[in-house]
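See below for the structure under consideration.
Not every chain of the complex is shown here; the ones you see sit where they belong.
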Amino acid sequence: MTDKIFLELLRRYKAGEVAEEKILDALKKFSLATESFGFANIDYGRELRQGFPEVVYSPGKTKEQLKIIFKKLYERSAGNLIASRASREQFEFLRDEIPEAIFDEAARMIYVDRDKTLKRDEQKKILIVTAGTSDVPVAEEARLTAYLWGNAVDTCYDCGVAGIHRLFAHIDKITSANVIIVVAGMEGALASVVGGLTSRPVIAVPTSIGYGASFKGLAALLAMLNSCATGVGVVNIDNGFGAGVLASKINHG
Amino acid sequence: MTDKIFLELLRRYKAGEVAEEKILDALKKFSLATESFGFANIDYGRELRQGFPEVVYSPGKTKEQLKIIFKKLYERSAGNLIASRASREQFEFLRDEIPEAIFDEAARMIYVDRDKTLKRDEQKKILIVTAGTSDVPVAEEARLTAYLWGNAVDTCYDCGVAGIHRLFAHIDKITSANVIIVVAGMEGALASVVGGLTSRPVIAVPTSIGYGASFKGLAALLAMLNSCATGVGVVNIDNGFGAGVLASKINHG
Amino acid sequence: MTDKIFLELLRRYKAGEVAEEKILDALKKFSLATESFGFANIDYGRELRQGFPEVVYSPGKTKEQLKIIFKKLYERSAGNLIASRASREQFEFLRDEIPEAIFDEAARMIYVDRDKTLKRDEQKKILIVTAGTSDVPVAEEARLTAYLWGNAVDTCYDCGVAGIHRLFAHIDKITSANVIIVVAGMEGALASVVGGLTSRPVIAVPTSIGYGASFKGLAALLAMLNSCATGVGVVNIDNGFGAGVLASKINHG
Amino acid sequence: MTDKIFLELLRRYKAGEVAEEKILDALKKFSLATESFGFANIDYGRELRQGFPEVVYSPGKTKEQLKIIFKKLYERSAGNLIASRASREQFEFLRDEIPEAIFDEAARMIYVDRDKTLKRDEQKKILIVTAGTSDVPVAEEARLTAYLWGNAVDTCYDCGVAGIHRLFAHIDKITSANVIIVVAGMEGALASVVGGLTSRPVIAVPTSIGYGASFKGLAALLAMLNSCATGVGVVNIDNGFGAGVLASKINHG
C-alpha cells in the first residue's frame, strides 16, 4: 500500500464514501503491521513508512522460506518488489506462483516491476560508473535497484583511471548527473577522480575484484573511505543494492 | 568568486558596462586557475566549480605554510573559509593577518564566516545525532562545516541505544530532517537504528571512542558499513568534516 | 551418572543397602575417570562434576571415531547427549547403534533427549532473539542446547533494528526473560539495543551473515564486544552451542 | 531512586498517605526522564529500570562536563555512583562539591559508596582471578564495580598457568564461587583452565599486557573467544567495568 493508495482512501473518506473505521483499519493493518512465520517477521508497513515495500535478503533462506515471504509481500503491497542476492534455484521455485517475477542473472535479483505510478525524473539522473567490465554485475544490482525505486538511471561502464580519457569522454554525463554511483575494485581510485569532477554526492561501492592483496575488496574499501575528494559516502563491499537505495533516497530529497 | 559574482559580471557585460576581455580574464583567473608555492598548488577555481572555496587540511603543514595558503584563499575568494584539523598554534600564527578568523577548539577548525548570500533552508534541515558525549567533538566538526556551507543544522547529542528512549524522545526531529548524520564510536549501532526510523539518507561517522577492541574506530566503521538499515553511507573514522560536506551536497540537490 | 543417581546411591549406602566399596568404586569410575582410544580421551566424570555429559565436537573426526565416542558416552552416562557441528553422514553412520539419536539439520546437531529428571523452570526463561532469518540456524543450535540442558526456552526470530517496532512488539518477552541470547550478523546492533532494554545478562552471538566487509562475522563480533550497553558477554562467531551452555549455567545459578 | 524507595512511596499511597499525583509525578520524573545539557542526556530513570544509576564513561569529557553530570546524578539518585576511566584531574575538579567522592587510582574510578540498603550475599561470591600482577588494575576495576553494585567479592591475583599449582592452591575458592571473572593478558590461557574447573559462568577479560604480538590484547581476546572450555563469555579488552556489571547481573538472577 503506497502513499497514493492511502491518500485516495482518505479523499474518499472525506467525500463520505468510506467509513472512518476503514481508515483506522487501514492504518493499523499497514503502518506497523508485521506478520510472523516463526522464521520471519514480515514488515508490511515499510511501504507506507518508507515508500517502498520490504526488500528480501535471500542468502541463508531456504527456497520455501523465500517463496512464502515474497508471495506475501506480492499480495499485500502495490509497489515493485525485490529479492536481492537470490539464486536461480530460488527463482525457479517461486516463479510458478508469481508469474510476473523476473530473474536478473548479473544482478542476482528476483524482482517484480509493476508500479505504474512511478515517474522517473530525467532531470535528476543517477549515473553509475564502473572501473572495469568485471565490476559490471555489482553495478547492475545498483542500476536495477535504482530503476525499480523510480529513478532515471544512466551508465558508463569500463572507465577506469588507467585510461583516463575514457572517463573524460563522458564528462557531460558526469557533470549533469544528480547522484553518481562509482563501482570499482582493485585500488578503487575512480571514486576519488569522479568525486573531484562533480559537485554532487558520490556513492562509492568497493568490489571484490582484484589480485591477492585486494583482500576481497578491502583495498578498494579503505581507499574509498580515505578519498581525498569530498562528498563521497561508502557502502559495503559488492553492495550494489545498498548503493542503489542510498542514491534513490538522495535523489528523492 | 562565487557564481553570483560571476553572473553579475556577465550581466554587466551584456549591458555593455564591462569589456569582454574582463570576462575572459575572470574565467581564466578563477575557473581552473591554481597558484603554486612549491609546497602547495592552491585551487582558486574550486569556488566557481563547486560553490565553496578549497578547504585546507592542516596536519603536516607548518604554520607558515598554512598561513600563506589561508591568506591567499582569504584574498582571492568571497565565500566562507575552513582550515580543518588545525591546532591552536597554527591559529595563533595567522590570526594577526586575518582578524575575521575564528578557532573552534572542539571542532579543531579555523574558519571565516563571512558569506552573507547564503540562505539556510529551514525546511531542509541536517540533523546531527551522537551516541555519547565523547563523540561531540567529531559532531561539532560536522555541524560547523554544514553550517558554513549554508545549511540549517540541528543537533541531538548523547542519544545512544543503551537508553533508546532518549532517541525516541527526538523522533520528530529524526523523521523531519532531510539528511541525518550519525556520529558514534564503540559499536556504532546508532546508525542502524536511526537508519530504520527515517526514509531520508543517513551519513554514518564512526569515531575512535571506545575500549581496546574498538581498535580506534574500526569496530564502529565495520558495523556502519554492514548496517542492516538501507540508505546509509559511511565516511572515514572521526571525519566529521567529510560528513558535513556530503550532507551539504545532498541537501543542496 | 548425574548427581541425582549418585545421591540415590549415597542414600542407599546410608540405609545400609549398598556396601561402601560400591561408593568408592562409583567415585573412581565416574568423577575423574577417562577412557583413552589413542585418538580420544573420553571424560566420563564430566557429568558428575558439571551436571551434563561431555559434548562431542564433531569436525575433524572420522565417522568411525565419532561413533565410538558417542556410543561410549551413551552407555556410560544417563544424561542427554550432544554431538555438535555434525554432518548428516556422521549421523547416518551411528544411528543404527543408537536408535534414540536424532539429527537436527538446522542446528547441525546429533542429540539424545532422554533425561526425564530435568525440570524446565518456566519462571526462568532463556529467550533467543535473532536479527534476521539467516541467523536462525545458529539460534537453533543455541535453543536446542539450552533445551537439552534443562531450560525453558522461548524465541523471537527476525527482529532486527532496521524495523525496530518488530522488536518492541516483543517487549514483554524481553523484559521477563532471565537470560537473553542475541544472535546477529551484519553490524550486530541488536545486542546493544536488547542490552539496553533488560536488566538481565545478555549473551551475544555474532554470525557470519553479511556482505563483504562483515569479514565472516568479524564486524558483528567487534560491535558486540564494544556494546555501549552493559551486561553483555560475547561468544565466538556462529557459536550457538557455546551461548546455549553459558545461558544454561547462568540460569541454573 | 531505587525500587525500594518507589515501593515505599507506593505503599504510602495505598495507605492514603500520599496523593496519586505524586505517584504519577514520580514515575514521570524517574522512569524515562532524561535531562539534556546539550552535550549530554542524563538518564535518571536507569536506577528505577535497572537498579543502579547511570554510570558515567569519563574519557572525552571535559572536567566541567563530568562534574555537571556526576553532580546531577548525585543529587537525583540514591544509589552508589561510578565515573569509570576517570583521571585524577577530573576527580580533583569535582571533589569540592561532592566530598563523598573517592578516587581509586588503580581502577581509575571515581565513586560514591553510600547505598546502605545493599546486602552482599556471601553465599554468592564473585571471584576475580588474574594471571599476573600486571593485570591487577583491570581486575580492581571489576572488583570495585561488583562491590558497589552490591556483591560479595573475593580475589585471587597472580595465579597464571605458568605455575599452575598457584591456581590449584585456590581450588576451593574456584569451585565455590557463583561467578568467576578471569583477567589475563598475554595468551589468556587462564580463562580456559578456570573454565574447565568450575560449573559456573566465567567472564573473561583480556588485558593489553604482553610483548609485541599480543597486539594490545588481541591475542588474549581471540584466545578467550576460542576457549575450549564451555560457559565462558568475553568482554572488551581491559574492560574490568563491563565484567563487573555482567557478573553482578548474573549474580542477582
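When the chains are written out, they are named A, B, C and D in that same order, and each has its own residue count from 1.
Note that in this section contacts are C-beta pairs under 8 Å (C-beta built on N, C-alpha and C of every residue); 3 or more make two chains touch, one makes a residue touch a chain.
These figures come from a predicted structure and were not determined experimentally.
Peer 1: Please state: how many copies of the shared sequence does the complete assembly contain, given 4 in place?
Peer 2: Here the complete homo-oligomer in the file comprises 8 chains.
In this section, only the chains that are shown with their structure count from here on.
Peer 1: Which chains sit in contact with both members of the pair chain C and chain D?
Peer 2: Where chain C and chain D share a partner, that partner set is B.
Peer 1: Rotation angle for the CA superposition of chain B on chain C, to the nearest 5°?
Peer 2: 180
Peer 1: So, comparing C-alpha centroids, which chain is the farthest one from chain B?
Peer 2: The chain lying farthest from chain B is C.
Peer 1: Determine the centre-to-centre distance between chain A and chain C, using the mean Cα coordinates as centres, and give it in whole Å.
Peer 2: 39
Peer 1: CA centre of chain A versus CA centre of chain D: separation in Å?
Peer 2: Averaging C-alpha atoms per chain gives centres 44 Å apart.
Peer 1: So which bits of chain D are touching at least two other chains?
Peer 2: Only 221, 236-237, 242 qualify.
Peer 1: Where do chains touch, given as pairs?
Peer 2: In this structure, the chains touch in these pairs: A-B, A-C, B-C, B-D, C-D.
Peer 1: In their shared complex, at which residues does chain D touch chain C?
Peer 2: Within the complex, chain D contacts chain C at residues 49-51, 55, 124, 178-179, 199-201, 203, 221, 225-226, 230-237, 241-242, 245-246, 249-251, 253.
Peer 1: Under the definition above, what is the set of chain B residues touching chain D in their complex?
Peer 2: Interface residues on chain B, with respect to chain D: 132-137, 155, 157-159, 163, 165-166, 169, 209-214.
Peer 1: Within their complex, state which residues of chain A touch chain C.
Peer 2: Residues 32, 34, 36, 38-41, 43, 45-46, 54, 57, 59-61, 65, 69, 206, 208, 216-218, 221, 236-239, 242 of chain A touch chain C in their complex.
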